[in-house]
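Apart from one protein chain that is not included, each protein chain of the complex appears where it belongs.
By written order: A, B and C. Residues from 1 in each chain.
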Amino acid sequence: MRQRSGAIAAGLVWGLGAALALSAVPMVRRWRKGQAKPVDMVRGLAAVPKRYLVDVHHAVERRPGAARMHALVAGGTLAGTTLLAAGIVSAFRNNRFYWASVGVFFTTAIAGTWLVRKRRSPQKPSYLSGGKFLWLPYALGAWNVGGSLLALGQIVGAGGVLFSAVPLFLMLVGGAGIVVQVARGPMRHAFSGVTWLAAHSRPERFGGGRSTELRPLDLAAPMLGAMVPSDFGWNILASFDACIECGRCEQHCPAFAAGQRLNPKALVQGLALAARGEEASAYTGSPAPHAPPVAGKGSLSSPVIGVDGMIHPDTLWACTTCRACVEQCPMMIEHVDTIVDLRRAQTLMLGEVRPGAAEALRHLRESAESGGRPLSARADGLAGENVPVLEEGGETDVLLWLGEGAYELRYARTLRALVKLLNMTGVNFAILGEAELDCGDLARRLGDEATFQMLAGEVIDTLGRRRFKRIVTADPHALNVLRNEYPALGGTWEVLHHTALLDELVSAGRLKLDARTLPPVAYHDPCYLARYNGETDAPRRLLAACCSQTVEMERHGRQAMCCGGGGGNPVSDVDVVERIPDLRMQQAAQSGAAIVAVACPGCTAMLEGVPEPRAEVKDIAELVLDAVVAV
Amino acid sequence: MKAIVLLSAGIDPVSGRPAPVGGEVRAIGLARALGAKTLIGLHAGASVPALADYGGYGLKEIICLSGGEHDPVAALAQFLIRASNVSAPDLVLAGTRGCGGADTGLLPYRLAEKLGWPIATGIAAPLEEQPAAGRLALAQARARGAVRPVHVTLPCVVTVSDMAECVPSFVFADKRAVQVRDERAERTPQGEMEEGLLRPYRRRPKLISAARTGGTGGQLLVDPTPEEAAAAIIAHLRSLGVLAAADEASSSKMT
Amino acid sequence: MSGVRHRRHPRAERAARVVSGRTRPRYDMAGGGADVVAPSGRRRRDPRNERARLLTTGREGRPRLVRAGLSKLAAASIATVSSVSKKIRIENPEFLIAVIPDMIDGRLDRFDRQLLGAARKLADAGGGAVVVLGARSAPPMHETLGQAGADRVVLTGADGSDPEARVDELVTLLDRLPPRHVLLSESEDGADLARRLAARTGGALAAGVEVLGARQIIRPCGAGRQERASEPASLMTLAPDRIAAWDGAEHEILPLEIENVAPTARNRVQVGALRAADPATMNLGVAPFVVAAGRGVTDFDGFRATVAALHATPGASRVVCDNGDMPRTTQVGASGTVLDAVCYVAFGIAGAPQHLQGLGRVEHVVAVNTDLHAAMVKRAGLAIIADAQHVMPVLCEMLAKERQA
């Protein structure tokens, strides 16, 4: 009996394995309806363990409780179950040490299972989903308790109903539950997650690398962007299934926090449900806040955006492309790529953009400037500073890219400070003057790839006709496009953020600063500098050198919260409950900062737009200029 | 209904880069609002890349009359007369004026004259109630948001107001799908040339009068009862015509 | 420069003051009689009455002070009031300049006057006369037209309801004149009519002329990035507010022998009556009828109700906007919105200079104010010295009653 129950248990494991494998078949079949992507699956699969243990865990670890839970339950269950599968070999079955090991693993898993249950009990946190998650701990518990009991019986040599029938029954029930969870429930992430990790669309991200640039679209393709789920790459479809609904994206999404009709988790789940042909009601997490109702139906081949579809259009335009969700996602899902793909179809195939955005895009097409302002007016704010203009065929060391912000009175002040610093230190620099067009960032984030490529082509041509060593810009959005997105279109330059250049000048001793006595200063990281480009240190070094007292907001560095100014959100007439910059300035106030240091024209405009009383907003260049004691 | 939209190769007033003319974009929108089934763009001149943008606003087909730039009215009229033999257009729509050339806004009028068609001008939208076939009821846009109903016999030329809100959205996929077809216009002699000297525009201020604070005296009521005061105000406003008569006021409320 | 001048003889004035030989002569400032000597023995003077007693009428209606005293005045030295201002007559013009004004509602508006100003420039450069076509009103209009610079008037019959009939009539009349230049306004109606005329006659049109002289006109073209300077064209439209209205002496309208044309309807295009937009949501700068609140208003809900009842667009003074009682977009004044309204009603607004500047080209002002001396009262065509706060509710009530009736 005792011997037999061991063998049955091993058989059960194999049976479970088979059932799981079978459950994956429809999933794989569905994914194959997505677009083919050149992915080296063999190398990808080989890399999975490392990707899982390093990169995924790095993200999971940001919630220590979840990491513990996951390590115990996944580790225990997988190890116990795998070991039990080896029980097919009778030699093992006779070994007490073997059973002791099985018992230890399953007992560990029981502890983990208890933690799984505790997550949603007695009260489910809002960021977590319910539904099948609610009985998942019982299925796991049945399986693991069964396994433990069985092992205990084997060790102590006891048999009987308690140590053979009961454990086997528990394992049978638990196993069936697990099969249901994997085939039709959140546990599918075990399989889809592995697939996605192996076939990730940005493998460069693994091992601490960065890959944030949007990829060019073939403008001759019949379908531009994604209108229906099957327009996505097959691996992207897998990534939707890989979502474990942990809600970290939701917790970090600035639009969600401000009640702006976007919940990245609900978005990914909406896409996954649409792809599976399930109804929206199957989703049990928080919805996109205040989003108007939609039909909530979908299929692989029906439009996913729209009131008849799965996701309301407002959701798309609320995204600031800040990448906070992507940064947080333990499954490394690419929310921003997804949103931009969806926007591309809306913009390029349907012309469905918000009136404000349509106006901006029209200006970009017709006058190469999003406000329809004369290109010659861009440098107006620098008129008193005698900045040379780099003409065609000319040469300089540093080409200063002014960006869209230069038109604003406020940011012109920052640029003046920067120009003064460059003049002080004798840096040989110039601007493009009237030849500087919009870099195309806004068009691209709004999904208008056609206008982006048109502008990028002209800009690359303009830059190609001038000689310079590197480009410096105070606009992280322009920096991101010039540095990361133009290479794919044939333009590669060394591009520096102005804080990096100033930091370089200070460390080279060309600029001497004296920390001024100021009230506490907090640095607000621009998304496109910190998350997109990983630059968080140079600005902080500069601040430390020019202000007596710095503080950090709770969310800073790569975890910083967006100001709300990116991704075309400000021109998209987004319905607002709260304004994102208001939330950010509240966070600044909580940190005790009286001055918020910024390094981006978008952040400056958004944060200064917050009604007073609020902290003063100053660009790092301005703070540095005030602190200069010698050059 | 078959409609032709007259297209010109315009420029953006700020940057000077080639750009579609706002009025012509609105003309496409108005044609759609009028329920035009067939919608063709017509350009007197050889095709230029910027014309494809009109495709983005909803034109599937654009015909360019190469050589027509010498005398656009003649070229367009010839084309339209020829087209009438096959399937006559009911409607020719145009913007109020071009953007980048002489910009006089005279072309649609001349074309209507040449075709012997009536012309309805400054139109913002169709009226809700349409008359029997063969006529069209349109809303002419007037300053301060006012409108004037215009009834016109088909076939006709219609110019679209720059205040019209019927701006179609721009769809890149449609732009790349547009068929721009070159058709040789019959050789026409060079039309009249504008005389004078062409030079960069110098912006001149509009007239302003001398600032003044005082004024001439008028009717004066000292310490009237509120009733007297109100009655005087109402009577005065009525005499100026700014306050509708009581019966008009109630009837205007109903419309 | 006002035409009133005072003629004074300081020595005579002094002499006239000497009244009595008392040590301290007296005058009564408020009294109407001669200087008096006070009980104290001091001279008691009333300088105001001293002046009044010596005042008579001088030349051209100026006040004249006769220091020697009026009683000594010879009747002959009283100047006869004369100078009837002379009208300018152009009897045998070298050529004609035709002007076709819009004359919306039969009135000559600012643009029409500018048109006549431009026509005068062209006419006066060579002894021409200005002919107005289209004044459909009775003779009293002649005076206004003459003041605006017209020499002849041709009455036309067709109105704008059938634009083609109107063009037919004008083309015939112009053929009969024929003028050297025809001028219209680049306004909504003028622009349309000018183009219809050009298309019908096949002539050229200089549209939207911004600079006009006898030898040269300049008009923008090329998307407003270029301009074309040329000789004045035979048919021109004038951009609004570019050429000053005639501010010289009145012209006399002389009769013009011309056979009138009976317009025949074509009925291909029919233009109906104007339907106005909702004033409540209209942009203040273009609103035709603005009702504004100032310091004298305290109940702003009541004010808004009044504005709504009048079908007007709401406005406010700076103080009211400073206090946040009305949105900043409603501020009227040099530092707010400058109005272009036909009528402006000011409730409780005294009329600071900056506020009055915001009235820009407002034609008619109604002031309701407690201060008789307020600048707004001086500016008003109808001024009511009363508490705006009491008048508004009654006004509302009356309008509501009318509506019910």
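FYI, a residue touches a chain if its C-beta (ideal position, glycine included) is under 8 Å from a C-beta of that chain, and two chains touch if they have at least 3 such contacts.
The rule is short, and it goes like this: contacts and distances are computed from a predicted model.
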- Have a look at "FAD-binding protein", "cytochrome-c oxidase", "NADH-quinone oxidoreductase subunit N" or "Glutamate mutase sigma subunit" and point out the UniProt protein name belonging to the hidden chain. "FAD-binding protein"
- Query: The chain left out touches which of the shown chains?
  - Reply: A, B, C
- Message: I'm checking contacts with the chain that's been left out. Which of C:158, C:287, C:356 or C:380 qualifies?
- Response: C:356
- Where the complex has a chain not shown, which of A:203, A:233, A:285 or A:381 is the residue touching it? A:381
- Item | Omitted-chain contact residue, chosen from C:171, C:214 or C:334 | C:334
- Sole contact to the chain not displayed, among C:43, C:166 or C:219: C:43
- Item | Hidden partner interface residues of subunit B, rising order | 202-213
- Just the residue numbers, please: which parts of subunit A touch the chain that's not shown? 377, 380-381, 383-385, 409-410, 412-413, 608
- Item | Where the unshown chain meets subunit C, residue by residue | 1, 24-31, 38-40, 42-48, 211, 334-336, 338, 352-354, 356-357, 373
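We take it that only the chains that are shown with their structure count from here on.
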- Per-chain Cα centre nearest the global Cα centre, belonging to chain: B
- Measuring from the mean C-alpha position of subunit B to the mean C-alpha position of subunit C, what distance in angstrom results? 32
- Query: When the centre of a chain is set as the mean of its C-alpha atoms, what distance in Å lies between subunit A and subunit B?
  - Reply: 48
- Rounded Å distance between subunit A and subunit C, as computed from the means of their C-alpha atoms: 66
- Message: Touching at least two other chains at once: which residues of subunit B meet that condition?
- Response: 12
- The positions of subunit A in contact with two or more other chains are none
- Please give the residue numbers of subunit A that touch subunit B in the complex, ascending. 219-220, 224, 347-353, 358, 361-362, 365-369, 372-375, 448, 450
- Could you pull out which subunit B residues touch subunit C in their complex? 10-13, 16, 99-106, 109-110, 112-113, 118-122, 140, 142-153, 156, 192, 194-202, 204, 206-207, 209, 211-215, 217-224, 226-227, 229-234, 236-237, 240-244, 246, 249-250, 253, 255
- Okay, in this complex, where on subunit B does subunit A touch? 12, 14-15, 17, 19-20, 53, 56, 168-176
